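The other protein chains are all here in position, but one chain of the complex has been omitted.
Now for subunit A:
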Amino acid sequence: MNQENILAVENLVMHFGGIKALNDVTFDIKRGSVSALIGPNGAGKTTVFNCLTGFYKATGGKILLSAGGKETSIIKVLGEPFQATDFISPFAFFARLKYKMFGGSHLVNRAGLSRTFQNIRLFKEMSVVENLLVAQHMRVNRSLIAGILNTKAYRKAEEEALERVFYWLGVVDLVDSANRLAGELSYGQQRRLEIARAMCTNPEIVCLDEPAAGLNPSETEALTKMIRVLRDEHNTTVLLIEHDMGMVMDISDYIVVLDHGEVIAKGGPDDIKSNPKVIAAYLGAEEGEEVTL
């Protein structure tokens, strides 16, 4: 297990038919950092996210997640096609069969990586508390018998889950809205609730897809504070996609810039700010003008 890097992406390639959305993307995310993935529209940021979180099966390359005391290959848990060698070794065969039958993006979450979505995906007709309880599904007492008989152990597990719910509601400042439907909340509240929900799965790294989109400046500032709380008090690594450059430069320790499916720059905020390739990608370079470092 890699102690320094929680996430290692190597030569990630993603093709949709003939479209090469990602071409050889390589970067590492340090444990306990706040990192950002930026780039112009259509650069492939969300595609990278979907590959990392297991919603797309990458065409090639490697994604290694070192969390929960073990190293998980994200592409492997999604279920890979059988290979000739599998038919010789039954062990490898069954491992692959297991992931083919029961694998999927939920295993990525169980390995310690959770995410939010660009277009908010809450359980709109469930209450705020229930949204956070669902997120703790893997941590509560799921025994049918215990639940139906309402045993002591079951009640204790539920109570603990509720305490965690109210802790996270406190962090995102939604305690007053605990018993409202998630769909009734305002846009900013929904964004915060989604982050709380992602945190309720007890991840080591949380991927936020445009968390500040649609927020006003003061809400963005509150969000920045919240992300710092996640990192400092919960030792959670944060990876985010964001278009609000002020916020990105403010909180990120490390920035990866994508353009046309390729990493064009990576480094600290100050390096990125002055990187001519990045400026060219965002503002556009003159035709024929060669951008050099």
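Assume a contact is a pair of C-beta atoms (placed from the backbone, for glycine too) under 8 Å apart; a residue touches a chain by one contact, two chains touch by 3 or more; residues count from 1.
Here, contacts and distances are computed from a predicted model.
Going by its UniProt record, the hidden chain of the complex is named "Amino acid/amide ABC transporter membrane protein 2, HAAT family" among "Biotin synthase", "Anaerobic sulfite reductase subunit AsrA", "Amino acid/amide ABC transporter membrane protein 2, HAAT family" or "Pyruvate dehydrogenase E1 component subunit alpha".
Of the options A:Val13, A:Ala92 or A:Val134, the residue whose C-beta touches the omitted chain is A:Val134.
Screening A:Leu97, A:Val175 or A:Met245 against the full complex identifies A:Val175 as the residue touching the chain left out. Touching the missing chain, out of A:Ala21, A:Ala36 or A:Leu122, is residue A:Leu122. The chain not shown here touches subunit A at positions 53, 55, 102, 104-107, 109-110, 114-115, 117, 121-127, 129-131, 133-135, 137-138, 140-142, 144, 147-148, 150, 160, 162-170, 175, 178-181, 197-198, 201.
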